[in-house]
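Inspection log for the structure reproduced underneath, given as structure tokens.
Complex shown without one protein chain; remaining protein chains in place.
This part shows subunit A:
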């Protein structure tokens, strides 16, 4: 902003002390040095590249190469060419009133000629709209299947064998008390929605809630590992507090009461998977999850 003093000029000696005379000679030298640095750095860059490259050296040399050109050009453009200030008047943006009227007339002329046949106009509109609509549908539809049951069910079924990430069958002795692991149904190892966290909280059957008396044999509890908030794997188990922590937004689930959320944004408990041990001590699912796992969606009842 201009701060020209209208009332009294700054005393000359003050003005002089604040605006050092800049000699164009020294600027010319500066600009030349910048360009020379740039050339040298580019040569260095070529050599580095030829020798096989090294990220830090490349970054540094690129900095010098580009920076040399840049500072040289800016200095040249700022101190060695006329700066004005120049004044340019603005064009009026809007057109003359006659110009606008002429536009309206031209528009009108066309609309009248076309408007004479309203039926054809509607027919044309309808055919284009129909084309758009009908073609949009298969295009969208080919992008993916419709959801159907994919969101409500998981690959867990009655009797599914419970296996670890390596595909090994989980048995009654797989975990120590306080141990935790991720398990899957044997037909979907590594599956994103069937991932289940298995925790051993004790050695006796554990009932998390009324109606779940048989769900936790020998202190093993299995919960969906998909966070009910935004779907992250609920990966961290704190044995001391018997809580599961979701690292994404810090929701905490209380394991012993059925993974009810006690902190953070998660709105619902993690669904519990009912499990049992067969006569050989191998773990199976009594049934699939009794509700959709993971975060909510519109159709979720």
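Simple rule for what comes next: contacts are C-beta pairs under 8 Å (C-beta built on N, C-alpha and C of every residue); 3 or more make two chains touch, one makes a residue touch a chain; residues count from 1.
In the analysis below, contacts and distances are computed from a predicted model.
Here one chain is missing from view; checked against "ABC transporter ATP-binding protein", "phosphoenolpyruvate--glycerone phosphotransferase", "Quinol oxidase subunit 3" or "Cytochrome bc1 complex cytochrome b subunit", UniProt names that protein "Cytochrome bc1 complex cytochrome b subunit". Considering the full assembly, A:182 is the residue among A:42, A:169 or A:182 that touches the omitted chain. Screening A:98, A:140 or A:240 for touch with the missing chain picks out A:140. Touch with the chain that is not drawn comes from one residue among A:115, A:132 or A:190, which is A:190. Mapped onto subunit A, the footprint of the missing chain covers residues 1-12, 14-16, 18-19, 21, 49, 52-53, 55-60, 62-67, 69-78, 81-91, 93, 140-141, 143-147, 150-151, 165, 182, 190-193, 195, 225, 229-233, 235-236, 247-251, 261, 263-268, 294-301.
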